[in-house]
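Before anything else, here's the structure in question.
Shown here: the complex without one of its protein chains, the others still in place.
Right, chain A next:
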Amino acid sequence: MAESSRSHGPDGSVRSGISRRTFLKHGGTSAVGAALLEAGAAQAAVDSSMQDGANEVLGPGPIPIDLTINGRRVPVQAEPATTLVDILRNHLGLTGTKIGCDRGACSACTVWLDGQPASSCMTLALDARGRSITTIEGLADGDNLHPVQQAFVEHDALQCGFCTPGMVMSCAALINRKPDAGIEDVKAAISGHLCRCGTYPNIFAAVLAVASENRRRGT
């Protein structure tokens, strides 16, 4: 990143000229709006014949649920067998979250549930009820990238970019939990992630740079 394209953010941190818009696919917002309308018209598909005492039986067809995604309440239609990643990508158009293995083994689909990394391919949408879901689209604060996103740009921590949203979510969760993280913390945080392009060294460098900046500033 050329020095000339950098500026200082309101908090004094160095920022590059790349905004969230060019770094991440700018999608989702309109699709979320569409889903809102769709859900409003939907019917509860609760099979009352299956009710057993106090237990309401849901599904197997789609049922309306509310999810909290990137700070907004989003009504969606989900079958009990629908995964969270399916809702995010295919119902809401939030395609920043990727599917690699679909089995919990590559972590490309990492989102946060209440701030903790989760494999959204191994999370049923109904299990995300009542939890705060954060996706890569919701990580930046307006046009201000999360420091980890910024560091990924500056340290060239991506090649094809497929693993990147998941990697960023895990590394940002680490920095939020432990601002002065060391190399062993970073290795542990991304131990579930596979990068077919082998960007690991640059990811380590990016996250360690954020940590050392935090240490310097005493956070």
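In this section, contacts are C-beta pairs under 8 Å (C-beta built on N, C-alpha and C of every residue); 3 or more make two chains touch, one makes a residue touch a chain; residues count from 1.
As a working rule, contacts and distances are computed from a predicted model.
Peer 1: With one chain of the assembly withheld, which option in "Cell wall polymerase", "Xylose transport system permease protein XylH", "Xanthine dehydrogenase yagS, FAD binding subunit" or "Cytochrome C oxidase subunit IV family protein" matches that chain's UniProt protein name?
Peer 2: Of the names offered in "Cell wall polymerase", "Xylose transport system permease protein XylH", "Xanthine dehydrogenase yagS, FAD binding subunit" or "Cytochrome C oxidase subunit IV family protein", the one UniProt assigns to the missing chain is "Xanthine dehydrogenase yagS, FAD binding subunit".
Peer 1: Touching the missing chain, which residues of chain A?
Peer 2: 47, 50, 52-61, 79-81, 83, 102-105, 107, 110, 113, 116-119, 121-124, 126-127, 170, 187-189, 191-192
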